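In this view, the complex is presented without one of its protein chains, the others remaining in place.
Every chain is named by a letter (A, B, C and D) in the order it is written, and numbering of its residues begins at 1.
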Amino acid sequence: MNQPTQSTDIHKAIVEQQAAQDRKKMMLNGVLLLLLLAAPFAIYPVFLMKILCFALFAVAFNLLFGFTGLLSFGHAAFLATGGYTTGYLLSNYPGLTTEMGIIAGTLAATVLGLGFALLSIRRQGIYFAMVTLALAQLVFFFFVQSEFTGGEDGMHGIPRGHLLGFINLEDNLNMYYFVLAVFIACYLLVQRTVNSPYGQVLKAIKQNEPRAVSLGYNVDRYKVLAFVISAALAGLAGSMKSVVFQLASLNDAHWHMSGEVILMTLVGGMGTLLGPVVGATFVVNIEYQLSQGALRDWVDPILGGVFVLTVLAFRSGIVGEIQKFMKKNLG
Amino acid sequence: MSANPDREYEQLRLSGLHAFYGESHILHGINMVVNRGELVTLLGRNGAGRSTTLKAIMNMVGRRTGSIMINGEETMSCAPHHIARLGVGYCPEHRGIFSSLSVQENLTLPPVVRSGGMSLEEIYNMFPNLYERRFSQGTKLSGGEQQMLAMARILRTGANMLLLDEITEGLAPVIVEKLGKVLVALKKKGLTIVLVEQNFHFAAPLADRHYVVEHGQIVEEISANELSAKQSVLDRYLGV
Amino acid sequence: MSEQYVLETRNLVKEFKGFVAVDDVNLQVQKGHIHALIGPNGAGKTTVFNLLTKFLIPTRGQILFKGKDITPLKSAAIAREGIVRSFQISAVFPHMTALENIRVALQTFEGSSFSFWKSGKSLNKLNQRCMELLDAVGLAEFANTTTVELAYGRKRALELATTLAMEPEILLLDEPTQGMGSEDVDRVVELVRKAAHGRTVLMVEHNLSVVSKLCDRITVLAQGAVLTEGDYAAVSADPKVREVYMGSDGSGERGSADSEQKETTQ
Amino acid sequence: MSMIFGVPVAVLSGQLLIGIINGAFYALLSLGLAVIFGLLKIINFAHGAMYMLGAMTTVLMFDYLGVNYWAALLLAPLLVGAFGVVIEYFLLRRIAGQDHIYSLLLTFGIALIITGVLVNWFGVSGLRYTMPDTFKGGVNLGFMFLPYYRAWVIVAALVVCFATWFIIEKTKLGAYLRAGTEDSQLMQGFGINVPLLISLTYGFGVALAAFAGVLAAPIYSVTPVMGSATLITVFAVVVIGGMGSIGGAIITGILMGVIEGLTKTFYPPASSAVIFLVMVLVLMFRPSGLFGKEA
Partner (left out) sequence: AVSNDTVKIGYLADMSGTYRDLAGPNGLAALNMAIKDFGGTVNGAKIEVVSADDRNSPDTSSSTVRRWVENENVDLVAGMVASSVSIAVSKILEENDKLGIISGSAASSITNEHCTPNHIHYVYDTYPLANGTASAVVKEGGKTWYMLTADYAFGHALEGDVRRVVEANGGEVIGAVRHPFPTQDFSSFILQAQASGADVIGLANAGADTTNAITTASEFGVTQSGQTLAALLLFLTDVHALGVETAQGIQLTTGWYWDMNEETRAWSDRFLEETGVRPTMVHAGIYSSTMQYLNAVKATGSDDAQTVRKQMMETPINDMFAKNGKIRVDGRMVHDMYLAEVKTPAESSGEWDLYKILRTIPADEAYRPLSESKCKLVNN
């Protein structure tokens, strides 16, 4: 208190800095939004929707991994639960509007996420990853055995139906803008969460858990909430995916899918907001491009090469590396 | 030979030693010489670069330039394990107790590089705490016990030059006293010791010479007999 | 009767697979005191701290806070009761700014810690208080510095400020001056003195000059049990304490820092 | 015939024995994984690929060079081990000290590359390998027919497991390894060539996988993708045993073989899931696995 002027100045500077950052963020988001709005006229909308669904999935995963420091190796379970639930409801209850099906799918994933969280949250590090993997394997087993999923054949012909009962989602453009709206809403939610008071606590927990405990935080509860939000969003991604593709399959529940989302997040840049989006776009694209082209038979080894290269040379991911570069060169 | 060390024999010579951690330049041309059988301290404030000097000798920092001669041999291009084999024993600041090893395993871990090291019994006699806890996991020891263990284990190896970093840290005064006696005994045996120490009153009566490090450079060299004369200079450097 | 003690342990015991690290300790900390816990290495000081804050579960015995039994409470709950500790190794949130470090502590009292939908800006109202605390430990100019970049001594200061933000009734400090040069030691002593104003402090410390300057009461532990208790004069005169802890010259090697201190302040 | 839960005792004893045999296999595979994790803190997702390479080299060496089974038993692990050393030296070394996740991704990437390339060269139908004549046939134990080869698998796997455990837990070399992984710089400061030690350890870990691969070659379909299915199960075994616990991996391996075997008898569809159920239950009560050290 002996230098009130100084500390007020500093405080002011902090607030200003926040505002400047906000402006930058707004501008970037605005540009991206425009691009996304125009995209379906240049690029095949279903493909864009695929990217958006995976981007949402990766964003959800990153909330847990990048911002809370919890590596879940079982996120496929939520994606699949969302997808199957929505698919089942929309296929069997024609009265349901599409968004009701999607909400139900999201809820199912949320509940499952709560279950996972309660069972796993006490485990540390690699054990946490492994418990989530194990739980997801059990979920996988359940889906394999269940009649309603169509087992190995998958669930097909899920109707896209009508949004709010009157917007026809069979139309790819309508569907696209719906998916885009949901994606943006979720993205903003995550952005907000990360910067919220709750986000601050998460950050603290990630950086030094014992210290957070000694400050009186019941860290398990915070982690559970993060897990549940992440699971809900992953489930939402799965629900939308099932509506977009009109199918749900075991691929979504397989542990490879849990691995793929890790890859997306890492390639894009974990712990950054935009990273998972960029990562998902990148991975979906190269997988698609490769599987079509002359290197068709070499998709796996090339993807493997991407993993290796990312880990060795771009550990902070695309967005992370760009941020580093900007920091270095632009102050 | 050990009974009558050759005081003129130059065991360690640093000339123009620079060291870097990544981008940050920590040592700015250290020059110092330590003869066989001498006990030399490095004094300085927190962050002056004393620990870094020891690590640089062991080739444990990022990048180095300059020259380090051990027993007249240039070691800038030697891997750390070669340096140890030249008879250098290093006790790090962070203790480096291995949690996957028991206390006894920790103690017997460093390979014997020369004959003439202390035996296990001698060590246990010196540090009865360690004897008592010899089968526990290394890191389950209390902070101070770990410090004893870190010190004790290099006494076994027979190294004839010891680089000791803050060995009295967190030790009860009785133990510190005991360590002082150990160092005196080691010196008598003809070992060369470079001691980094915060606790000046521990180091003062033991050392032959003191180097004061500031901002990665040696700014003052004070021999034991000019200590009282230069006390005020020293106080200034150490911020006492 | 027990009211006069803020913190009290009754027959506290901790065993590690048969090894008794804390042996039937009855500790009584009086309100408003700076109470030191000293003893040879491995005496069980850190373990007692860990028991008090539930980082370890007592094998037997009770812990009372203001006469209330808090033995069954968990770590976080104990912190919320008002018993807050610092760590032997510096504990900060490395990738947050100094201000954010403190704000996280202040947030404990806000009802909004779970509000993931609220804007981060809602926390700005805490900034003023943060700045006051930073000022108090002389870190105001580093408010916006990421903590990793702070020097060691400043990290300790920040940690203390964070701890103070919790408005603890009792502060547990484990070797607050460890690894510090004399300059920083003095600063910490001052800080602790300031912090102790209106609260109770329990600290572990090997630097006897610090202990002698700060502490109202001292408990000496040896081999897990209480050896003796009293003020500095009484304790340092005790031959048992000299034997197991302070060493032959009575004040201990570190203790001579005491005389040095006098020298320079003169 | 006496029955237990509707299953004849004879069949049950047979299943138990089979479980132990498979368990020995798991033990061998998870041992390598545990060595690599325990000592190098690397989550080796390439382990399945190394197992596959062991089997593939056995077959290819026979086809092209006429190398017989016994020689392969020695040569294949050596070759694959050497390959592992190369991988460690050129790739894994660069991420030393980074978060686990990076080693996981890196090795997963390596596995994808190895597998993918071999799929393109050799297809997925599998390569032909005939059982060495010494092992043809078997012995009738009364409750089951035990092929000689399976008996050999048990013996070979257990001997190798025990030897490995002994080296790591009871010898000086093992102590160097354990210490070197915690603070390799300091170990170097003690005069030990830690980088070499680490390369060799990784090589040794994958050589164990390759050894399991050689054992598998005569009895399983040898294809480039044979490792990927096994990988996750073996991982689960290591986690249940306690990551990095050498003894834990061995004992748990055998235990899981038996549990899986019993599930195959009582409720076969769940036999691939049961290990994960066990894993969840175990970690519920023992957060660091059955034999893991407290975190």
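What we mean here is this: a contact is a pair of C-beta atoms (placed from the backbone, for glycine too) under 8 Å apart; a residue touches a chain by one contact, two chains touch by 3 or more.
Model, not experiment: these values are computed from the prediction.
Among the displayed chains, contact with the absent chain in the complete complex occurs for A, D. Touching the chain that is not shown, out of A:F245, A:F282 or A:F307: A:F245 (per the contact rule at the top). Only one residue in the set A:M100, A:V144 or A:I167 touches the chain that does not appear here, and it is A:V144. In the full complex, chain A touches the hidden chain at residues 44, 46-47, 50, 144-145, 150-154, 156-157, 241, 245-247, 249-252, 287-288, 290-292, 296-300. Not every partner is drawn; the one left out touches chain D at residues 8, 10-11, 14-15, 18-19, 21-22, 25, 116, 119-120, 123-128, 130-131, 137-138, 144-145, 147, 149-150, 219-221, 223, 225-226, 229-230, 261, 264-265, 268-269, 271-273.
Everything that follows uses one rule, which is that only the chains that are shown with their structure count from here on.
In this assembly, the C-alpha centroid of chain A lies 34 Å from the C-alpha centroid of chain D.
Distance from the chain A centre to the chain C centre is 42 Å, each centre being the mean of its Cα atoms. Within chain A, contacts with two or more other chains are made by no residue at all.
Those residues of chain D in touch with two or more other chains do not exist in this structure.
Taken as a graph of touching chains, this assembly forms a single closed ring in which every chain touches exactly two others. Of all residues in chain A, those touching chain D in their complex are 71, 119, 122-127, 130-131, 133-135, 137-138, 140-141, 145, 255, 259, 262-263, 266, 297-308, 310-312, 315.
Chain contact summary for the complex, chain D toward chain B: residues 175-176, 178-179, 181-183, 185-186, 188-194, 293. Of all residues in chain A, only 1-3, 6-8, 10-11, 13-15, 17-18, 189, 192-193, 195-201, 203-204, 207-208, 210-219, 221-222, 225, 229 touch chain C in the complex they form.
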